[in-house]
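The block that comes next holds chain A.
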Amino acid sequence: MAFTDRSDLYAAVHEEGINRVVRHIMQQRPSLFNYATPFFLQNPGLLCVRIKAAPEVTAAGNPLFTVQTPLPVLAAAQPVGLNYCLQFTDLAIDFHDSDTIKLPPELGTLPAQRLALYMKGCFGLGCLPEGYYADLIPLAEAVAVSRGDKPSFGLADIPARQERDPIVPPVRELTCFCLELYAVLHFEWGFIGQDEYLKVRLDGLEIVDLKPVEMENILECYAEAVLRLGILPRLSIRIEKMVLDITRLLRQQGLQAGQQISLAPAPVPAAVPHNPAVEDDQLKAFVNLVIQP
Partner candidate 1 sequence: MAHLTLAVSEATFKRSFDLLKRNFTFQDSDLQDYGAFTLGYDVKMHLEGGSVDLRADNTVQIKELDIRWDRLKVIIGLDVPEICVGGGCINMPWPVPDICLPKICVFSGDPDVSISPDFASLVAQEISFTGSLAARYFDVTIPLPSPDPCQLLRVVPLPGNNQWQIFVDPQTMDLDLFDFPDIVGNLIEDALTSAVTALIPGGWVRDLILAIIGGIADLIRAILDIPDDIEEWLSDLFNVSFGLLDFIGTLVLDFFASCNPIYSIDDPFEILPAASGLIPVRIPIRNLSVRAHDLEMVIQTDVGA
Partner candidate 2 sequence: MHKKKVLLNRAMFSIRPYESSALTVLTTLFHHFTEAGNYELFVRRGGAVIHRAAIQVGEKGAQQQLNLDLAALRDTEARECCDKEAGTKYALAVNSIMGFYVSQGTGAYSVEIARTEHKERRALDSAAHVPPGDLFAVTLVRPGTYRAVNEEGGAEALIRVKPPDRKDYRAGEAVLVTCGAGAFKPKRVEITSGHSVVFRCETPARLRVELVDAAESAPRPRQEMRHTLRRSPGPPSHKAT
């Protein structure tokens, strides 16, 4: 049986290949997987995990992480922010029909046409050293009792600073912890604007062995939001890229001959039962040419 019995083009990516692709993405676009406060721009060595970036990234002046505002200290009359980082350090994918990734019991057995995702995330917070409290507390107290712009108690030495410009004390060392996250996902075709893309959709996720359960749930809730709204949309792949753009010359020459050639997924289930299909440790895509004279 030929690969293209039911479509014009066929593309299959083995999970070993997709994991290499993931590694390339993590190394060439580290800012998608690393988030930290500006303090770490000068102090990347203090991050929880050293970021491995491709040389092209630094050569192009691309950031190693996405800069975040410091974590605000709640109730502090004088705004104070804490340095932190969130890093997704390991990422592996396992297509159905394999057991490379052992899903936690909460996610059950990997269903057909699904892929398992393993991700390790590390969070680090820059706790204030004791000495900083001795400096900051008098300021906090003074601000707490002040009224509007009138100085109180003659404390004219309170620094004049913007209300929303927090004090961010530097850190010497982050306190880090790492969690392992498992997720079940699937692929689907869909449009973004006028173009057809292969999109990754989240079916469920689980952070392992975190107590209490409510805290686990909250973190899972947040991780789901990060994945669904942050990371996964940025990993959508155009349909042409799925077939390594092998039809580029065909499309160019078609244009010269007055033909508009584009690509579309083979219809399900009329042509193929699943498209894209996740089976045999592979992601398979069945694609047809659409020719408009």
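Going forward, a contact is a pair of C-beta atoms (placed from the backbone, for glycine too) under 8 Å apart; a residue touches a chain by one contact, two chains touch by 3 or more; residues count from 1.
How these were chosen: all candidates are chains of the complex that A comes from, given by their letters.
These numbers were taken from a predicted model, which means no experiment stands behind them.
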| item | value |
| --- | --- |
| For chain A, as assembled in this complex, the candidate in touch from 1 or 2 | 1 |
| Complex contact set, residues of chain A against candidate 1 | 2-5, 7-14, 16-17, 20-21, 24-25, 28-29, 31, 56-57, 60, 62, 234-235, 237, 241, 243-246, 248-250, 253-254, 256-257, 259, 282, 289 |
